[in-house]
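One protein chain omitted, others in place.
Letters A, B and C mark the chains as written, and numbering starts fresh at 1 in each.
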């Protein structure tokens, strides 16, 4: 059993046609799992629905708390890419004996050409096979929380 | 480095608008890797482009040969779902010291609501983390080649 | 008020993931009208759901009968492209005092890159503005029923 903790991020942004802006509404994770015909036993919990640039220390604490509180020993967290590394670090400080994998997307799932479905398939697979630790699953790779950064110019995650 | 061996299957079927039928043309795997912003070092090789119901023993031998010949110790094979288990078995008979992961799709990638991108992300991730052996990555799970079947009624892969 | 008579054709083909073939299920016309935010007053009636290559004279008679029976003086018919011209001719023989516009698609709406939505918007607009007569709306153009053929090599409709 894997817990999927939803925090928002580009993954879940959608177009609000009344305001003409990007906004959050409901998470797309259940629909994505359906599309992927996913049969992994998962429990999806929406913790918050925010842009990761607006994530506070209190938000990060509540994510770490949810990791600790979850009965599952394997956790996937969907998260905005901009501060994903910071949240990974905040969780790692707690030294949980769990496999925790953060993932996200560069383009909203609701838009045509998103990397979200690829990343979700990747994150769920890494979560099933990697030993306890905190990881970031982006670009088809798994990075240890303390050896990764987002290259803002290219939008690609890379080792330090 | 991971070798991606392309054999066709639903994954790569597309709509031929002249004939009004499903047909194979070029593989979509490079486009899917681009969409997934994949930065895993991969070498894509198209071995054949066929429906897996038409796959012969000779075809399976040539897939096994390609696994053996590849310099990479990790291999992903895209394959039709109908006989994926048979091909996995044929490859496993060779007892290569490689991690070999077969994957496919229930709906063509070229169509709106395919599981292909999810499965490719999943297969590439399992290929990086699982020990040597032959596996099937479908439905977000990894199955050992000798403990899996496709349930034809539901279209879902399950343990024996 | 416009009657939309659904007969099937590529427009409504979809991928049957159990059989791995193209098949008909329900019409996509209501979903397409929703997507197009269409506010034209329409009544959608599904007459049949077949490939136009399999359409018989009896089928064409029943389509003409439905045109006659409809209380609306403006009618859009969704139809396979292969024999659309024949059906237009069969309807025109009845010399109804109605504006009747046949349309279809080269690629199924359910697949990624269909012309269906463009054609439906076009057909509904021609149906509102053209005088009584039988027309084919394809490729953004409206053709009189007796001055049109489908160029099978290019898949494009053209004047005789």
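In this section, a contact is a pair of C-beta atoms (placed from the backbone, for glycine too) under 8 Å apart; a residue touches a chain by one contact, two chains touch by 3 or more.
All values derive from a computational prediction rather than experimental measurement.
Q: May I ask you to name the displayed chains that the omitted chain touches in the full complex?
A: A, C
Q: Taking the full complex into account, find the residue in C:55, C:77, C:110 or C:137 that is in contact with the omitted chain.
A: That would be C:137, which touches the missing chain.
Q: Could I get the residues of chain A that touch the absent chain, sorted low to high?
A: Contact residues on chain A toward the absent chain are 10, 15, 17-18, 20-22, 51, 53, 82, 106-108, 110-112, 152-153, 155.
Q: Which residues does chain C use to touch the chain missing from this display?
A: Chain C touches the chain not shown through residues 32-33, 35-40, 106, 113-115, 117-126, 128-130, 137-142, 155-158.
As a convention for this text, only the chains that are shown with their structure count from here on.
Q: Could you name all chains that are in contact with chain A and with chain B at the same time?
A: Touches both chain A and chain B: nothing.
Q: Report the inter-chain centroid distance for chain A and chain C in whole angstrom, where each centroid is the mean of the CA atoms.
A: 45
Q: Which parts of chain C, given as residue numbers and ranges, touch two or more other chains?
A: Not one residue in chain C touches at least two other chains.
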